[in-house]
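The complex appears here minus one protein chain, its other protein chains still in place.
Let's look at chain A:
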């Protein structure tokens, strides 16, 4: 826990217009609001496809925020991980009650940083891309053409078949891939080189979910991430990296909501 925070005090993150998409249940049953955070290149829309409505249908107020430079939020070519985490914390603090944070892909890395600045009720890291050299090595091996340009500030590109299983029709997968954007060059570099996040405040329970067949995040990375929070990952075989858009999107979100209903532990 670091109490002296000169960055926060002397260099606050400049505000930008932020997109938040929401689906709310008809009846407030007192369940905690859930805030979804997309990964690099993705926007809030990826959750608006299925997960938001589904969560609302199960009684959870569901929201998704586009970090700056993503989706419908204002552009920000120089954004850092810190700025993305700021956007998440702002969105969380604007909700009426203490929120659950769900980060997907590199959004999980952003959520880990947000947890150091906001006492979430619980957190879920879905197919988390937590960066580092091992992830980079795997990415270069699997997809050199999409990964290497990022070293020079180019866009980090994932192939369609890394993101989606074969169950997603080609045309649909193509349409999704066409909507992807990019994170800032700085944030992409930070994926590789960043300081470990400060510890989470408020000691929230953390769940890791993913697919052993994810061609971005190896199963070993899921296990490692889950172990850091004292648990084992929940696995959904046969799915691609983009769990919330894949054909069997229902299974992981149901598992996440079940976990929350059981009190998140």
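By definition in this document, a contact is a pair of C-beta atoms (placed from the backbone, for glycine too) under 8 Å apart; a residue touches a chain by one contact, two chains touch by 3 or more; residues count from 1.
Methods note: contacts and distances are computed from a predicted model.
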Check your understanding: UniProt name of the unshown chain, from "Anti-sigma-W factor RsiW", "NAD(P)-binding domain-containing protein", "Alkylation response protein AidB-like acyl-CoA dehydrogenase" or "D-methionine transport system permease protein"?
Key -> "NAD(P)-binding domain-containing protein"
Point to revise | Candidates A:60, A:84 or A:118 - the one touching the absent chain | key: A:118
Review point. Among the options A:22, A:98 or A:223, which residue touches the chain absent from this view?
Key: A:98
Practice item. Tell me which residue among A:66, A:90, A:147 or A:162 touches the hidden chain in the full complex. Key: A:90
**Study point:** Option from A:134, A:148, A:172 or A:201 whose C-beta touches the chain left out
**Key:** A:201
Study note, to complete from the structure: Residue positions on chain A contacting the omitted chain are 1-6, 8-12, 15, 18, 89-90, 93-98, 117-119, 201-203
